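Before any comments, here is the structure.
Shown here is a partial selection of chains from the complex, left in place.
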Amino acid sequence: MQDGYSATKIKALVKAQPKGHALLRGFYKDPDIYEAEMQTLFGRHWLFAGHVSQIPNIGNYILVEFDTESIIVTRTEATEFSAHMNVCRHRGSRICLEKSGHAKSFTCPYHAWAYDLRGNLIAAGQMEAGFDKTAYSLRAVQVENIHGFLLISLADAPLSLAPMKNALGDILPIFETENLQLAEMKSYEIEANWKLAVENYQECYHCAPAHKEFAQIHAMARDLPRFKALKSEYEKTMPSGGIMSEKNGYFDLAEPGAEGFQYGRNPLLEGCQTGSKDGTPLAPFLGRIEAYTGGASELMLGPFMYFLIYDDHMVGYRFRPTAIDRCVCDIYWFVRDSARAGQDYDLEPLTWLWDVTTEADKTIIRRNQAGVNSRYYKPGPLSQMEHFQQSFLNWYLAALGR
Amino acid sequence: MQDGYSATKIKALVKAQPKGHALLRGFYKDPDIYEAEMQTLFGRHWLFAGHVSQIPNIGNYILVEFDTESIIVTRTEATEFSAHMNVCRHRGSRICLEKSGHAKSFTCPYHAWAYDLRGNLIAAGQMEAGFDKTAYSLRAVQVENIHGFLLISLADAPLSLAPMKNALGDILPIFETENLQLAEMKSYEIEANWKLAVENYQECYHCAPAHKEFAQIHAMARDLPRFKALKSEYEKTMPSGGIMSEKNGYFDLAEPGAEGFQYGRNPLLEGCQTGSKDGTPLAPFLGRIEAYTGGASELMLGPFMYFLIYDDHMVGYRFRPTAIDRCVCDIYWFVRDSARAGQDYDLEPLTWLWDVTTEADKTIIRRNQAGVNSRYYKPGPLSQMEHFQQSFLNWYLAALGR
């Protein structure tokens, strides 16, 4: 089964999955499952390509890569973007070789077929008579700019982004997310199936045992009753609406045919202003924020991209598979666009928390993969602190079994 | 075929195997065969976990690992042992991370589920109401202590060890095998299917061409008529019974439903007292032995574990697959428990013979794998000196085709 997968086998595995439990071994190990995921999840849902500030000028591009796929995302006009498969329409060579850069057009390095920024074939030498350039544009990929976040979809009929846009239309302007700059980006290779990495991100049941740095800052690392109490106290100190709006359209809560999203704000522990080693400030305030609020916002844009928005910086977590048993977590650190490195912020303290946390997670997740590889692994019941992961699993099973 | 295998295909391959010949290519290359072996051979037969002296105190543990599996073997009482799969019952993480150590209980590093030394779940925070800890013990593995040798079985209904215990009950006390200490252990990674490594161990047809060091010491490296003559002479010099008892319950000689074993004693070449570079002594006598006897004993405990017992030390050889085309041979060097390193024995001379021999075997076995990988490989007939290997193959084919 090279280019396809056995839908019958997958449906049987989905049916065998016990409710409320961790996934069965096959979901992490079966190549048919992985192929189906690439086609029906990563080929259908919106993926985070990057932030508009990463490609500020016309002709700037970035690549998005997962599994065997590579997509070129380009700024074509002051406020317009295009995205295309990075696969030549002649004999399939990669066209763009650098992960980011600037181009007036894209010329395939193999036989010099050239494409404009919109993917139209503009040069192809020595072709037979009757060759029609217009039939050989690069395969187009949908791209959308949501308050500075560039999302792409490989689907022919992409999921609707309208509910996400509506829900976040009042919130993202608070942080002026379009006016950010990327201070640092780092890719963490994780020797595990991508779901184990995503599931790890989705629950804070492991925060207290495994992440003492995080647990010193974030209330959500506390047990559920304590977290609920802290959150309730925090909500009293903050005006409702605006930054405190809860927006839940994630996973199994998403409207049919629409992409999932989520927004909410949680308290930091007492004395913590932001996600730094000692809780003290890291960078100038984002957007319209004028004072530390003692909280941080969770933001989810589609199933594979999560943000944590502190008052003075934003961290992004992008998950992308590279093989059935390997994935990458790309971490982005954003500050407001006017901030100057070395003066208004320093990279080391800015990146400290999520670097130590993600390095720890790499180890944790690899051990989880080692265990689920066992023929004697049996999925156990999820805890109360794994409800968000449970929602992901419900969505995943439904999407795969469709 | 992820979690199962095609029994029909395997039966056809077993049927196609020519009698008295090396195995067909498919037995070394087909992933279905390998999966069947893991389930029906390694999941059913007794495996050597280690020696009691490796875990002397309550709470001491060692891991046994093969393929995707990891088992924790622990001393729970002065003379009691337990074994469990090293897979958390929550979401499947590895629990024990060190190959050996000491623990009062086992706490999973992921979400802090904790198990006592007998595998009972004793802590699991934040679970839903109605969660019953008693239903989530670690998956138990059978463990038995036979005169200091710890054997484990993953089977629900393990093979009987009674014939082995009966047969060896008069013999192992001669060497006081429970009163040994592990002087050294070394793992040799072999780039070949595990059967090629085991087959290599089982025959001495290659000893003269490939192991000049071994061939200078052991009579069994001589051709069959010469070996038989030397053995016959040796037997005349030794009182029958006891150390000279032959116990054959190996492979196709094993009782139905019982584990295989073997014991026998063979002469060393003239002038050799033990397995050392010049045949001179290496360490204090084992057990009740009071003088060099000019021989060494072969001991087999289950299909994957072999020992060679000289008068003054014992060497163990454990074979375990790590993938279809890779395995490990763990070599153990034991001396009597009262011997002091640097005074009563030195590691370098003690380990010399089997280190050079096993390093040579790594190369030999890798070349064998390279050849059987060929589409043009055709299994040839076994020689008279490969009778023990033939018994292994008979058993293997019967076990696989069952």
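Just a few scattered comments:
Letters are used for the chains, namely A and B, taken in the order the chains are written, and counting of residues starts over at 1 for each.
Methods note: a contact is a pair of C-beta atoms (placed from the backbone, for glycine too) under 8 Å apart; a residue touches a chain by one contact, two chains touch by 3 or more.
Because the structure is predicted, anything quoted here is derived from the model rather than measured.
Shown here are 2 copies of a single protein sequence; counted across the entire complex in this file, the number of copies is 3.
Just so we're on the same page, only the chains that are shown with their structure count from here on.
One inter-chain figure worth recording: chain A and chain B are separated by 47 Å, centre to centre, where each centre is the mean of the chain's CA atoms.
Here chain B touches chain A in the complex through residues 2-3, 38-39, 43, 68-70, 85-95, 97, 109-112, 124-128, 131, 136, 139, 154, going by the rule given at the top.
Only residues 22, 25-26, 29-32, 199, 205-206, 208-210, 223-224, 364, 367-368, 370-385 of chain A touch chain B when the two sit together in their complex.
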